[in-house]
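All protein chains but one are shown at their positions in the complex.
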Amino acid sequence: MTNTEHDVSGHAHHELSFIRKWIFSTDHKVIGIQYGLTALLFLLFGFGLMLLMRWQLAYPGDPVPLIGWLFSDEQMPGGVMLPEFYNQLGAMHGTIMVFLGVVPLAVGAFGNYIVPLQIGAPDMAFPKLNMASYWAYFLGGVVMLASFLVPAGAAKAGWTSYPPLADIETMGQTMWLFGMVFLITSSLLGAINFLTTIIQLRTEGMTYMRMPFFTWVQFVTAFLLLLAFPPLEAASVLQLFDRLVGTSFFLPSGLVVSGEVLDVSGGGSPLLWQHLFWFLAHPEVYVLILPAMGIVGEIIANNTRKPLWGYKLMIYSIIFLGFMSFIVWAHHMFITGMGTALSAFFQITTMIISVPSVVLLSGLFLSLWGSSLRFTTPMLFALAFLPMFGIGGLTGLPLGLAPTDIPLHDTMYIIGHFHYLVAPGTILALFGGIYYWFPKVTGRRMNDVLGKIHFWGTFIFMNGIFMPMFIQGLAGVSRRLYDGGATYEFASNVIHYNEFMSISAWLLAVAQLPFIFNFFWSIWKGKETNENPWEATTLEWTATPTPPIPHGNFATTPIVYRDPYEYSVPGEETDFLPQNQP
Amino acid sequence: MSESHAVEDALQHSEERFAEQGAEHSAEEVRKHVRTYLFIFGTLLVLTVVTVAVSYLHLPIVPALIVALLIAFFKGGLVARHFMHLVGEKPLIFQFLILTVVFVVFMFILFIWALLDQQGVRYGT
Amino acid sequence: MLDFLDISKYLGLPTSATAHAPGIDYMMSLVHWLMLVLCVGWGVYFIYVLFRFRQSKNPTASYEGARGKYSKMQEGAVILIESALLVGFAFPLWGQLKNEFPAENTAFEVHIIAEQFTWNIHYPGADGIFGRRDIHLIDLSTNPIGLDETDPAAADDLVMINELHLPVDRDVVINLSSKDVIHSFGVPQFRIKQDVIPGLVIPIWFRPTLEGEFEIACAQLCGISHYRMRGFVTVEPQARVTDWIQQMIDEGAAF
Partner (left out) sequence: MEIPYTVQPRPDTGVTNSKVGIWLFLASEIMLFGGLFSAYVFLRLGAPEWPGSMAGHDYTSASEILSVPLAALNTVILIASSMTIVMAWASLMLKNFSRYKMYMGITIALSFGFLLVKGFEYASKFEHGLFPSESTFLGIYFVLTGIHAVHVIGGIVVNSYFLGPGSKMWKTNPQQFTNRIEIAGLYWHFVDIVWIFLFPTIYLL
């Protein structure tokens, strides 16, 4: 390690074959792009499932127009959706959105591409492992998709896969479990890589407290993935045993299914699965939100032209949030018959964990004070994230208090609560991130007019879908209902919202067309930019050329001299000072 | 610039250290380690015998549990401490381990607590 | 207690029909007040900031940014209010529902045995004793809960599908169990919801205060017909309930 300069020219001439360069690449930037494209396709697919479902919810029992005939008789005879297909769509929508869409996009794509650049590293610490984790993810995705084709279709016990239902379900559930094992493996490998990279490969001068907000967020996220996923892996193995070997880890004695006494030894517990599942799944929801918050933080600092307010406080909040997220899981289980002491514990921890969220959101809000706001396309998405996260988070409070959770549990209110966090929340932030970093990845900017159309369409229609869910939920309408609640008398005055929500969903789909067009068009035809079009301060923007050089990123290893967001420093010529500026 | 020199110096230093380790001076050290390893190996064997022997006493469940787990923790500790040379390992590694152990303990305790504070009566066998 | 804070009507909660429901509604109102204040407060601030600090109005940003203690005060207030909600409402209400069961033999008792996709409701009849059940006696068309007819206590038992009759203004205890998968017994107007976990018999209690017809809605995904796993609750005076049970037995409507 005598010279810190990397030999660039030697590599530039070294031509890799197409396959090594784009398919089995070990360059974090290519892997990031692979993750990104795959995850976007899965998002689109998951959205497509939901568009189908929303037809059934709006017009229960009516044949699906135009595309109904495409489906098999096991799914939609005569175009009319069967309840078993509805349940498949629901379970797979949840699974795909969470594990194959948002996490791979937020962590696999953005994290992979941006983190090494932001800390001035030549690549991830373990490039081969990085490739392996992408391919494990890919395989997991293939298994999940293939499960639609097996007899009786994909998993239909919800994304939560509660046994005994999941234990006695059809083959799709087995596929779901195998798919999950791949996805978990992928996440674990990825998490190890991120943590090692951030701990070991920070360039000179890049102390922890100089790390960009986004990198910090990825750091904590990686810890969550690393330590929360293994118990679900254990649970998946146990459920596989229940399904394939005939054990009864999750089956108590004395079950009678369809009038027949179930031929198992019994002695298990359905609640065991719930504990193991939520031990992962609660931290997982912070995995969904934290990267989004990181992206929003970057965009806000850049477009307000001032440092993030309370940077350190926010970092501490994230760490605290990450830690606490491991001990709140059973707030998903209040209604399972939890006693007073334990429920008190989990209510307290849940209320405690809401405090760092309040701090984080307040910090982002306060960052706007005294700024010089630029309403660029990414900024619009970032700004919209704030109130949307606020609404989603606030509606978590009545759920976190056990007595008020009684009427709300498993109603549409829950669906509204978390979609405000993951859809108008995370998805908006991810869109913002795409617009923001697109120039770094491609050297071209996306079209602004189309971007703004995309923004307003997405913002309005998402609210159109999810706001009425609170009304329905408060009225008591359960979730996961094939007919959207039409069976029930008490739902009759709120049932009509279903049509409105569904139309919003389809319009939301239309609103994505300008984005998809913009995305591909801009890759080849977008306006070319220099390496730092937003005049940003963090290291990824100082990497020249743009996109940064394969396998190495920086021609000279950058040295960091200052805090991440030195915007509008009094007495300086420019309103931004890159971190590597002495 | 001076900062970068400091880093290089540090690297240089650690390189030298490794070089030394390979040389005579540290060979002696390694041999000393080897003796420890053999001693630990012996202790582990003895403890295994003790564990099995105790199990033949058929103690009631609680003392049996305590003895068995104490010995297991002690054995695991020895392996971790010496074979995995946690003794003298860098603080970073300990930070990981402490964090992980905290979560495992939380999981353990909360699972058991959840089982105890559950409404309802089990039926069937 | 400060009735004007009760906004449960505007939240669109269904009518409340049990003794404990107003407590939950009141708490729900308070939480939503907290949410509303935070939402409106930050919302107004947000919109103001968007206008006040747009680039054309404020071309150079301030390096220091916001000052003052408002955010700390806000966080402090959130912590205080959440603690108050926990200690003042959440713990007592939960304790009441979980621990303060009515004294034995004072309450009206039924057993509900859930299955895909019906609620089997087992009334003990005049003797107040539930007949023995055995899973090996289960026969879907004649004996859905496996009631042992040889048990004398079973003689006057009534087993109905999806028909739950409860006395008004009397404590009710329901023992919930499931034959197959997890269901969830929920009656929105009662502010009651309890997962029915196979392998466990879970008791719940409440006190209906409003006569009328209500629906039991299964709240936990339990298979393809989860969406229509509906039951009916009739709350009426005790005498009518007793009569109804007798009438059903006489008519042989039951199993």
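Should a chain be cited, it is by its letter among A, B and C, assigned in written order, with residues numbered from 1 in that chain.
The rule is short, and it goes like this: contacts are C-beta pairs under 8 Å (C-beta built on N, C-alpha and C of every residue); 3 or more make two chains touch, one makes a residue touch a chain.
Every value quoted in this text rests on a predicted model; they were computed, and no experiment measured them.
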| item | value |
| --- | --- |
| Chains shown that the absent chain touches, full complex | A, B |
| Identified contact with the non-displayed chain, of A:F229, A:Y286 or A:W534 | A:F229 |
| Residues from chain A at the interface with the omitted partner, ascending | 1, 6, 11, 121-123, 125-127, 129, 188, 191-193, 195-196, 199-201, 226-235, 237-238, 241, 245-249, 264-269, 272, 275-276, 279, 551-552 |
| For chain B, residues in touch with the removed chain | 7, 10-11, 13-15, 18, 21-22, 26-27, 30-31, 33-34, 37-38, 40-41, 44-45, 48, 51-52, 55, 58, 61, 64-65, 68-69, 71-72, 75-76, 79-80, 83-84, 90, 92-93, 96-97, 99-101, 103-104, 107-108, 111-112, 115, 122, 125 |
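Quick note on the criterion: only the chains that are shown with their structure count from here on.
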| item | value |
| --- | --- |
| Inter-centroid spacing, chain C versus chain A (mean Cα positions, whole Å) | 32 |
| Separation of chain A from chain B, taking each centre as the mean of its C-alpha atoms, in whole Å | 35 |
| Distance from chain C to chain B - Cα centre to Cα centre, in angstrom | 48 |
| Touching two or more other chains - residue numbers and ranges from chain C | 98, 135, 197, 199-200, 202 |
| Residues of chain B touching at least two other chains | 118-120, 122-124 |
| Chain C residues touching chain A - in the complex, by the definition given at the top | 11-14, 23-24, 27-28, 31-32, 34-35, 38-39, 42-43, 45-46, 49-50, 53-55, 58-66, 71, 74-75, 78-79, 82-83, 85-86, 89-91, 93-95, 97-99, 115-116, 135-136, 138-140, 146, 179-182, 184, 186, 188-189, 191-195, 197-200, 202, 214-215, 217-228, 230 |
| Residue numbers on chain B that touch chain A, as the complex places them | 3-4, 7-8, 11, 15, 92, 99-100, 103, 106-107, 110-111, 113-114, 117-120, 122-125 |
| Chain C contact footprint on chain B (complex, rising order) | 118-124 |
